[in-house]
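Of the protein chains in this complex, one is absent; all others appear in place.
And then subunit A:
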Amino acid sequence: MPPGAYMTRLDPMATNGDTSKTTYLLAVGTKKGLWLGTSTDRSNYSFTGPHFLMNEIPSIGIDTRNGATRILVGVRSEHWGPTVAHSDDLGATWSEPENGAITFPADTEAALERVWQLQPDTAERPGVVWAGCEPISVWKSTDGGEHFELNRGLWDHPHRTEWGAGFGGAAAHTVLPSPSDPNTIHIAMSTGGVYRSTDGGESWEPRNRGIGADFMPDETPEFGQCVHKVARDAVKPEVLYAQNHGGVYRTDDNGDTWTSIAEGLPADFGFTMMAHPRRSGTAWVVPITADSERIPPGGQLAVHRTDDGGASWTRLAEGVVEPDYNVVLRDAASVDTAEPVGVYFGTRGGTVYASADEGNTFTPVLKQLPDVLCVRAAAVEL
């Protein structure tokens, strides 16, 4: 992608700079419950919580399509198992289908362990919500996340027996439907790497060429990588950014080939990857020193942003308390769709930061929570 080729996509979801009446919702899923905050300035929040006390919340989806706000959460109790709940009143009440939103069909002889991802599709596909789960599986809902259907193409994939488990479990943790083509979906799993479907999920092919796997004998296998998170470029859907288990990459050809964009970062390990919702070429990562040293480099926690597709990176740490030796997990960082874009992240030490200016300055908005597993934010209508 040549320099200067980055563009901005008009997005009806953006607030077009009129932020005077906007309410911002921040949802924080932790190992022991969910906190929900609202704010008018993305700095001062009013929080409720913990919702679902003593349940971990590994996944959150905020669906602002259809002129309403639905919060979807993956909930998991060590005792009572996993489920998916939703709220249409900003967490005042919660519902879950009696028979479960995600339930493995009997013939699979499998049981749901954890819901890792709840991803509303584009505004042009209202009602469609994707889920990525453990054991490794992808699910699709067409009723706003109340009932999901197992994607059989991936479940029956011949590679399944060779996929492995990362430390957190064997899961499909990233689902990225393409806004330009309803038949194209990228997913990422740990371990297995990136897979792509171009036929609406009927079949899936690994797309990891160029992505390393330094924990395997063959360091460039067709699949088996531990890709931690992938985000799609806002303007060019064939461009994606990946934070790997060692390595930061970009693809310009829909995942066919990946090239390193790690130069300029203090470390190429990490868990998060975020892309700007409208501007091409802008992405954020939170570097961690290495697989063998899982702390921010030197204990100096910072977000790094590129505005040129990864050719260069800017360190962003204003307002971040140092030192901090906690990592930011793969879904514990997120952006909203407002203007300017908000950037949010939470640590395993329980601090949650918000930025209302694309990461230039951060404000700690929650402290000393349980481990933060998932953060999602959105501008909402009240």
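One rule holds for everything that comes next: a residue touches a chain if its C-beta (ideal position, glycine included) is under 8 Å from a C-beta of that chain, and two chains touch if they have at least 3 such contacts; residues count from 1.
The rule we apply is simple: contacts and distances are computed from a predicted model.
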item	value
Chain not present in the shown complex, as UniProt names it (candidates "ABC transporter permease", "PepSY domain-containing protein", "MoaD/ThiS family protein" or "Cytochrome c-type biogenesis protein CycK")	"MoaD/ThiS family protein"
Full-complex contact with the absent chain, from A:100, A:164, A:237 or A:297	A:100
Touch list for subunit A against the chain that is not drawn	54, 77-81, 83, 96, 98-100, 103-104, 106, 109-112
